[in-house]
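A single protein chain has been omitted; all remaining protein chains appear in their positions.
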Amino acid sequence: MFRFGPGPRRQAGAGRRNRIALRALCLAVFLAAGCGAQKRDSRTTIRIICALPTDVLPTMRALLAEFEEQNPDIRVKLELGVDYTKYQIMFVGGVPPDVMHFSGKRVLSFARRDALLNLLPFVENDKDFKADDFYPVAWQGAHRTTNTLYYIPWEGSGTVLYYNRTLFDAAGVPYPRDDWNWQDLLSACKRLTKDTDNDGRIDQAGIALTLSICNSGIPWVWQNGGRIFDEQRTHCLVNEPAAVQALEFFMDFHRKYRVTVTELSGGEGRNRNELFLSGKVAMFPYLAYNISTFSKAKGLKWDVALFPKGPKRRLVRYTSSGWVIPRQSRHKREAWRLVRFLTSPDSMLRLALAGDFVPTRMSLAKSNEFDRAATPWDEKVLVRAIDDSRPLPGIYRFEEFSAIWKEELDRVVYGRAEVQDATRRIVRRVDEVLAK
Amino acid sequence: MDRHTTGFRIGWYTVNVLIGATMIGPFLWMLLTAVKDAGSVFVFPPELLPRRWEWSNFASVWEAVPFGLFYLNSLFVGIAVTCGQVTTSALAAYAFARLEFPGRDKLFFGYLATMMIPQAVIMIPVFIVLRSLGWIDTYKALILPSIFTAYGTFMLRQFFMSIPRDLEDAARVDGCGPVRILRNVVLPVSKPAIVTLAILTFMATWRSFMWPRIVIHTIEKSTLPIGLQAFQTLHETEYTLLMAGSVMAVIPVIVVFVLGQRAFVKGILLGAVKG
Partner (left out) sequence: MISRGKRTGPSWRRREVVAGYAFLLPNFLGFLAFVSLPVLFSLTLSFFEWDILTAPHFAGLRNYGKLLADAKFWYYLYNTVVLMLAIPLQMAASLGLAILLDKKLRGVVFFRTIYFLPSITAGVAIYLLWMWIYNPSFGLVNYALSWFRIVGPRWLEDPAWSKPALIIMSLWAQMGGVNMILYLAALQNIPPGLYEAAAVDGVNAWQRFRHITLPLLGPTTFFILTTNLIRGFQGGFEMAYIMTQGGPAGSTTTVSYYLFQNAFEWGYMGYASAIAWVLFALVFGVTMINWKWGGRKIAY
């Protein structure tokens, strides 16, 4: 078993040499990696992180290259992938990027925690910025006040109704019109929900609704004249009759009439795009973000229409995305120069056209460059949708609010609770959260 | 000796083939989905074979995220942690096993006690400290905290204690000091245990997710698990691409394992039997 004499010595020698060599290698690589990051570059490097579809990336990179040309003292590193958990961790970890791509509804919670830089001084001192060119609703969604502005939106849209022309034609249903209301929507859904192979399960659904996400449900409440919060944002009012009524009607698309994609064994939220693309669902309410995806689908005949109005009025959700600068950024001025560049009319238009987004500058959205005749869908609808839109209520703890909403309404979707109970519980839990 | 009847053999092989198919099936499905084109996976019933063999999915994944870099990072961190663990644990384990010094047993008991402490308890303070040092998003932050776990020390100590003392006593008579005894006598004999510790540490580091997720924020320093997860964020429902990425993450591991599996299994047995 054990060998005496030269045996162990030699093995030990070889083994030891190997281990030392390995350790030396590790150390060398370690040091190299640790120090290697510092390149001898006199330019200031700023990091920008954003989420853009693959076909917008070339435009973005081109813009960044132009920016570097115009600003030879700055170098920009682009990173992809917006993930709010990662953002949180970055803030907590003290090393966020210098420019971050944010969705409007997330801004407030980060701003209240003092994580974002107030951009208002920059905007006000910049004569060429033309803040009035932006849609008021965009600034509303940015929570702009008299002394604070944490976020510059560059694209934003209101919910529209995508619809599949082929399925409408096949069912003999006339296309959605501007004067549609909830009943029109429902009856169209009923006629467009089919069991094509007679196996007892629906194969084609009328509409793709995500039932328990608050983004979807809130506009229905508005359209019925209901409110989500009171003026001071200290109480949740979702259990008022108008709101409950709206939510009941909304839920009935699934519970009573069974015309939503939930019947297609899945599709709750995640697979809606794929279902629409494969012709399994006739209508799909969503923002402008799907224009690009759908326009690439060969053989799909579709268009957009205004979302139907509710009993009291037409009001859809407005969502935007844009740029923020973290307070922990070490290159604030350079970061602002980049933000300014990206939200200038020229850059904004190029990005919007590349990704089929709706720019936040009114002059651009209403221009001829944006309203292209060649596209099969109607840009004017996108622009008009903004006129009757409103951003989601801005509260500090938006994530917790939407988690509570989802949990309670999930129970309704799965038949375990009634809307009345769910809203009562939402109000109770959300009031607790708001009181913190 | 042929103790089994033919009937038994047939039965045995059948059962094993069935179970084996269940084990491999999902991997095959992963591979098949990875070579399909995006539109054709959302059909019911699912199609087995691709309509069009979309090998370009792998190229797309490679372009979208720096996969090679993820591998390099995981390798680098894995090797560094393993070297660190093995060295410091071997030294400490020998001290606890063979050397007499005041407070030895109490200290060792302290080590043992921490083995049961969940990673979660330690994670938050270490994070806070690293943050104040400015070490978040560096390799140091990934490597250093993982080197010092009581498990390695414990395992090697048990092993060292099970070696007969004759060899060491002989070396002592020859006039060797503790360092030389450890280096030239104990370690060569302990190769199996050390290899086991190295393998287990490397594997654990390779697949660790939570700590890198918290500490690494830029894609250049991402290890494989969080790189793959970042890729998931970019292409949430594009399962063809997600599966292509998964294939790329899994195949090398399988290859390495199949090639080295004898040594691997021996290592595990040793680790468990002695520990």
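Just so it is clear, A and B label the chains in written order, and each chain counts residues from 1 on its own.
The definition used in the following text is that a contact is a pair of C-beta atoms (placed from the backbone, for glycine too) under 8 Å apart; a residue touches a chain by one contact, two chains touch by 3 or more.
Since this is a predicted model, take the numbers as computed values, not measurements.
Student: Considering the entire complex, write down the shown chains that touch the omitted one.
Tutor: Counting the whole assembly, the omitted chain is in touch with A, B.
Student: Any idea which of A:Asn239, A:Asn271 or A:Asn290 touches the chain not displayed?
Tutor: A:Asn271
Student: Of the residues B:Trp135, B:Phe159, B:Phe202 or B:Tyr239, I need the one that contacts the missing chain.
Tutor: B:Tyr239
Student: What residue numbers in chain A mark contact with the hidden partner chain?
Tutor: 85, 88-89, 91-92, 113-115, 201, 264-268, 270-271, 275, 399-400, 406-407, 410-411, 414
Student: Applying the definition given at the start, please give the residues of chain B touching the unseen chain.
Tutor: With respect to the unshown chain, the touching residues of chain B are 4, 9, 12-13, 15-16, 19-20, 22-24, 26-27, 29-30, 33, 41-46, 87-89, 91-92, 94-96, 99-102, 104, 107, 110-111, 114, 116-126, 128-129, 131, 144-145, 147-150, 153, 172-179, 182, 207, 209-210, 213-214, 224-226, 228-229, 232, 239, 242-243, 245-247, 249-250, 253-254, 257-258, 261, 265, 268-269, 272-273.
Following the convention adopted for this analysis, only the chains that are shown with their structure count from here on.
Student: Please compute the C-alpha centroid of chain A, do the same for chain B, then give the distance between them in whole Å.
Tutor: For chain A versus chain B, the centre distance works out to 36 Å.
Student: For chain B, which residues are in contact with chain A within the complex?
Tutor: Interface residues on the chain B side: 39, 42-43, 64, 76, 79-80, 83-84, 87, 127, 131, 134, 136-140, 143, 167, 170, 183-185, 187-189, 191, 213-215, 217-219, 230, 233-234, 236-237.
Student: Mind listing the chain A positions that touch chain B in their complex?
Tutor: For chain A paired with chain B, touching residues are 2, 4, 8-9, 11-12, 15-16, 19, 22-23, 26, 29-30, 33-34, 47, 51, 54, 79-83, 86, 89-90, 92-96, 270-271, 273-275, 277-278.
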